[in-house]
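For this depiction, one protein chain was excluded, whereas all remaining protein chains were kept in their positions.
And then subunit A:
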Amino acid sequence: MTNRSKLPQIIIASFMLLLFVMAGFLKMDIPELIGDSFTKFVMNGVLVLAMIPMINAGAGMNFGLPVGIVAGLLGMCMAIQFRMTGIFGFLGAVLLSVPPAVILGFFYAKILNMVKGKEDIAAIFIGYSFIPIMNFVWTVIPFTNREMLYPVGGEGLRPKISLEHYFGQVLDKLCTVKIGGISIPLGLIGFYALIALLIYGFFKTKYGTVMLAVGENERFCQLSGIKINRVRTTAIILSTVIGAVGICVYAQSYGFVELYNAPLSHSFPAVSAILIGGCIGRRAGIFHAVLGTYLYQTIYLLSAPIANAILIPQMSEIVRMIITNGIILYAFLKQERRKRS
């Protein structure tokens, strides 16, 4: 592990520890914070995992995460429409979001394959241009469940749909274990671990290793008779599907399905998290995603109450912005330097 986590990870990890110490001095409930940090971690964790296939196939960071998120939102809306509840409601939402994710991912991949070398920037704009289209769709889509629609007029989906009567926090509350005051959401962590294991396993298969090789050297793979664009398309679809699952996990934990512009706010933190985990450039592992998500989310979680306690309430948001955007910039610089050497 020591050779995988480098200086930036050490700095950020020590910053996190410092925050814990400060929280202790401010007499905050440390066990509760730790418990919350697990929930926050998994809540965002799957969205970060959605970065991995694309990075490994050399298709850049999944800045187009909103595409996957929209698929997930569609899946959840359908589940609500069909009034699916409890854990099966959640699993139903996940399953229902897979077909739209595959379809949207396919077109996302088509575009990215046309702009090879500039995927990152193209993906950002795919996200930005796709959301307004969806904003239109959300207002006209013919769902009939009153709980999803605007209370007045009864037409168009409302921006925030409560999951209280459906599958809100079903994973969070599944098999929670209390150890010394820290409550650990085993069900939530278990679901996350399952997805992570599936991805890990996938990259051990023949097709997974081909994907890694395509990410490293396309020409080489072409000369070995591999269809590059097909592999990249698969990777992008995979990323989109994981993104869709990710937003389902996020929404059940948060308790609300957020439509309209909300998907845009997830991509930069997710990119940032995997970069904090130590992924630079073309190889991303589960380890990067896990470490990065935990560090990123915990710092966010801790900095808010601490900043509020020492009376600079805006500080936490500022710190978060600096970390999110700064780390992306840092990673780009580092990539450029590696290219030159």
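Note that in this section a residue touches a chain if its C-beta (ideal position, glycine included) is under 8 Å from a C-beta of that chain, and two chains touch if they have at least 3 such contacts; residues count from 1.
Methods note: contacts and distances are computed from a predicted model.
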item: Missing subunit (named according to UniProt) among the choices "Sugar ABC transporter ATP-binding protein", "Phenylpropionate dioxygenase, large terminal subunit", "Linoleoyl-CoA desaturase" or "Multicomponent Na+:H+ antiporter subunit C"; value: "Sugar ABC transporter ATP-binding protein"
item: Option touching the unshown chain, where A:V210, A:I276 or A:I328 are the choices; value: A:V210
item: Those residues of subunit A which, in the complete complex, touch the missing chain; value: 206, 209-210, 213, 216-217, 219-220, 222-227, 283, 340-341
